[in-house]
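As you look at this complex, bear in mind that one protein chain is not there, while each of the others sits in place.
Every chain is named by a letter (A, B and C) in the order it is written, and numbering of its residues begins at 1.
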């Protein structure tokens, strides 16, 4: 893991309150798996903000983040300009173990701002010859992003809560539309969604990317624990996760 | 008094750790007297910083400040760029009452960063036909600024503590060099200096500009009081001052 | 949206007022906006005699806050009545007198004199910045009860007791005030703190210690109000680090019926007015259709409606 000042090389709006931020720095070379995250320091805020790595290019030393404005920290982040730098700690945690997913077909299920980490994951799997079907859920048409990018990788089902794009409803409502020819599913989104997904797909092997408020982001403070079913009884999302095998942790 | 976002139109280094900052805004038109100050908010710092108005031009809506880096707030101020804006409250307090100083000759005595407010004062007096002699004291040659500007207004005596420019010593050491043909003296600098000056010139009418740590800067918190010899017993530097008649306040 | 809140002695058109000591007697702020915008005004502390206060420096900056040790400088209760209150009366808004003292007798005398001229008394038993008395009334429930009881007896208007956060058990102090007849609680005063200047090797503030205020202390105040709300049945005026309308809502949810804004007036002289203007929109944004719904809202068990984070 590195603590580096990364240069902003792209920063643009993708959808309502949703921004793409491309950073340049050595840290890009340390990324082991898609689904890892970086911990970003924003001036004036005491705690760092965890943001998933949406894409990365170790050859050009770039890391792409996609973030949504949820509060004052992410709002302040929107004001940073190309050429300025950001204090970034990472890459953190365990991502989706793409090299160990020996599947023919994988189902991707992303909810809202849970979509970004799944993008580089899907790309990587596709490169490895895995077929991809995706379900992407958003609140509304204006919140949707990366839909075309996922279409380039395979079949895509979109859901919106208000029906303004794709099917009306939640990601789980689209599950019946998907042909049952996948061996693995990979999901990221709010915990309630992950739980609903895991409950509906008990027979598939799944990987879930979780979120929790973090202190250190490196495994030292025990802020981000989730109950697990192993002997130790807990996992730290920041270093044992954020990606876990479905069933490994207790989704409350 | 106004609370205004003023635009930075000039920002340059004048001497060691000493910077000139020219701001543009309506506030310039409200300045009644040289020697008033503005109260500047700097992002990330809880309290505003009081800075004297070194010069002002109500026709072009500009206010010039000269500040020295003394701590973290003034250090952060150096990073502001032309075109950015600053939250400024002012003009505050009572300046040097130039229109009431009916003198033929005035002695200006400025110590270090006490020099700036005396500049517009001296200019104004000169415009009113008053002759100016100045004593300007600095720590060292590298700290000196505005010397040429004061020379343009009249006779100047410079002192430096290390003797690297002008006379070696303090401003009071230069007093014997000054011909005793002035009726008023105006002084700004650290309180110990003001006291030494006032003690040495008991028979002259003098005006002293004082400093104290401030909370509100508008007269409401009573952080900046100094003992006075009137019935009330105190003066607030931010609104009754910062300029007082010598003898009006107790210089501890 | 109707922002009015009725508290003993105080019919507030909105729940926002400047905190004692941060607004003097209003004159300086009247140049920035019409004071009648305010829910009420809490005046600077009044003592029996004129006080000069502490030596300078009296303030110091801290991370997200400040220390002050003004030392209750004020012109004395009689001068406040004759020279300061008339100006405020012109603005037709409820006036709260902050009453300080070093002995029970002084508190009683000041309260007796000033109460006919104001709408409520804020009994300041919590100023950490004066050596002779004041503080121990705010940290000892027996003394707190005694001084409150005597002041309530002589006061012509309801008494709000202003609590110190520098205690092990703030609930015990609140209960003592309630028992003694207080009509409300005001909380919190400043936390005692210190900064040392490495250049001089001495405390920055001439008095040594000072009272910590500002955003830094908000979590402590919210916690204490949340505790006291559960224990007492009189209303709470909450304060400590309020800088936004969201902060006001956080105080209401914790259990405050009204709020006071102190140090933030120094950063932004318009702060009280701006927050009053923003408050209706902020209440609406979080689903409140009137202000009473918010007061104590954190104590009611609500059904959680988890929504898709999108």
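Quick note on the criterion: a residue touches a chain if its C-beta (ideal position, glycine included) is under 8 Å from a C-beta of that chain, and two chains touch if they have at least 3 such contacts.
Note that the structure is a prediction, hence the values are computed from the model and not measured.
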Checklist entry - Where the complex has a chain not shown, which of C:249, C:272 or C:291 is the residue touching it? => result C:249
Checklist outcome for this item: The one of B:157, B:170, B:184 or B:235 in touch with the missing chain is B:170
Next on the checklist: One chain isn't shown here. Among A:104, A:127, A:180 or A:227, which residue touches it?
Outcome noted: A:227
Checklist entry - Which one, C:65, C:101 or C:184, makes contact with the chain that was left out? => result C:65
Checklist entry - Which residue, A:28, A:66 or A:89, contacts the hidden chain when the whole complex is considered? => result A:89
Checklist outcome for this item: Note that subunit C touches the absent chain at residues 62-65, 67, 139, 166-169, 191-196, 198-203, 208-210, 212, 214-220, 222-223, 226, 241, 246, 249-250, 253-254, 282, 286, 297-298, 300, 302, 304
Checklist entry - So which bits of subunit A touch the chain we can't see? => result 1, 3, 41, 45-48, 73, 89, 212-227, 232-234, 239
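Note that in this section only the chains that are shown with their structure count from here on.
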Checklist entry - Which one of the chains is farthest from subunit B, going by Cα centres? => result A
Checklist entry - How many Å are there between the centre of subunit B and the centre of subunit C, using C-alpha atoms for each centre? => result 36
Next on the checklist: Nearest whole angstrom, what separates the Cα centre of subunit A from the Cα centre of subunit B?
Outcome noted: 56
Checklist entry - Considering subunit C alone, which of its residues make contact with at least two other chains? => result none
Next on the checklist: Please output the residue numbers of subunit A that touch at least 2 other chains, ranges allowed.
Outcome noted: none
